[in-house]
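Only a part of the assembly is drawn; its chains keep their places, and the rest are absent.
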Amino acid sequence: MEKRVKHIELKPEMRVDELVEEMGKSGVFSAGRVAKAVEIYHEMLKAGSTIFMGVGGAMVPGGLRRVLTQAINEELVNVIVTTGANVTHDLIEAFGGYHARGEALVDDAGLRERGISRIFDVYVPQQIFELFEDHIQPMFAEVTKNGARISSAELLRRIGSHLKDENSFVKAAATKNVPVFCPAIADSILGLQAWLYSQEHELNIDCLRDVQEMVELASNAKEPGAVLLGGGVPKNFIFQSMLLTPKSFKYAIQVTMDRPEPGGLSGATLEEAKSWGKVTPDAKLVTVIGDVTVIFPIIVAAVLKK
Amino acid sequence: MEKRVKHIELKPEMRVDELVEEMGKSGVFSAGRVAKAVEIYHEMLKAGSTIFMGVGGAMVPGGLRRVLTQAINEELVNVIVTTGANVTHDLIEAFGGYHARGEALVDDAGLRERGISRIFDVYVPQQIFELFEDHIQPMFAEVTKNGARISSAELLRRIGSHLKDENSFVKAAATKNVPVFCPAIADSILGLQAWLYSQEHELNIDCLRDVQEMVELASNAKEPGAVLLGGGVPKNFIFQSMLLTPKSFKYAIQVTMDRPEPGGLSGATLEEAKSWGKVTPDAKLVTVIGDVTVIFPIIVAAVLKK
């Protein structure tokens, strides 16, 4: 009962890290958890942790593309596991496409007639996907020259190294030697394009090779830490990687809107991961129930500061 | 389809308002909504809006006491409607009590034995409530001298004017002439104390007088705006105030974790309020699905800037 709740105090011209510091003085409710996430991130960086970052959902159309790129360039992450959606939409912009601001409450049949596909309040014109096809098909030919049976991580490494767009997180990852895993790559537009390519060419994305590469990374990880943005395959693939090693995550930060009660791994508590040995019994853990597009930029801005 | 999603860019030493500006350039997902909330807040202030703020839940134990006080002192709000919990815990600190940082996952029967009451991850020692009783009972005697049949707003105005603690939002509101309504005052520790007092003294908290005072404020409101932090009685009491006037809210900002599907007013969309005439057909509206302890400080810090 020693530590008192100190109330958050604001000031004009306040920096993000100062706001987070105030949240940390409060130390309670969700604001306290945001501050704790920043604190754990700092500890991971100080400890030289190998940081595995899971990026679920569709964060790239949602405006977080450059934040991911910055996190890679500033060496805040060592391994990325993400969805096909995030990779597809990163490549779309790398190929000269774009995402447009739209409305979430809209006549979707009308959008269909106008050739617009919607992702919450983001609009993607149909021709952008045609542009994507025009660029990704020759790219597949290029990157499979040295072997057509590859992991998703190897595929994205090769693709990333051919990109010119400095804002692409796939390119930044390739440059910085950060593997980008996409274990459910078939479940995306990128996967559909890969299938199209495979109709007339040899292409074999072998997901067991992803497991191989991931298990090696987990085995060699130093003071392993996990930063889980959303749930889905990225979260589970990161956590399960420890099941085949004697190691466990020593740090884990989770930002999500998912909850435990439906029983899926997406919303599972980080404590549950202790029972599996995915995290250590005394791991430093924090879950922030909140939107990734708001919380993750705050965390990164505050971490960048120090 | 003109406006493109510009990705959020972070920088070290970034100010909160700069982060919000980046979120505004993105303009989508929840980050875009935070930026829109700040934009609407600025518009309200520029238009000289009468701003009605609803504060649900238990934001004071959650670390937002001074943010509320700052919002009052900086004239970001003209009328407050809140829960008995927020008033009770503000007074607790004004009377010399405190809130302690605890754990959300804990043995609650054990806490009970230690005399600690829990509010999520905030601990309140039982003796704090005794301290509260010691101070509030003579206060009731003091403030009912000039009439014992009063609205909750009048009661809190009188209490506020007797407080010494500059950090108290109830005091700040009394000083700044901001009414604080507590339409469900009986539903709180403060209400239980009022009932105790009424056992031997005359005290009559007449909720219809709150309606009277609120309808007058609504009728006289200039370019009315609503800032709704959480749901519950505060949100509805603010919105229904317009039903008895020819006016409607021209602006509304809602920050909540509640959703429409359960059908209660707490999670109702702001669009629904159009059908009732609570907001104008062309009102500027934004709902941020997020935690008030995180989102509201960001909004206020960004609004303070300009």
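Chains: A and B, in written order; residue numbering restarts at 1 for each.
The definition used in the following text is that a contact is a pair of C-beta atoms (placed from the backbone, for glycine too) under 8 Å apart; a residue touches a chain by one contact, two chains touch by 3 or more.
Note that the structure is a prediction, hence the values are computed from the model and not measured.
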Number of identical chains in the entire complex, 2 depicted: 4
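Basically, only the chains that are shown with their structure count from here on.
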Chain centre separation in whole Å, for chain B relative to chain A (CA means): 35
In the complex, chain B residues that touch chain A: 1-17, 19, 22-23, 26-32, 34, 61-67, 70, 98-102, 105, 116, 120-123, 125, 167, 257, 271, 289-291, 293-295, 297-298, 300-301, 304-305
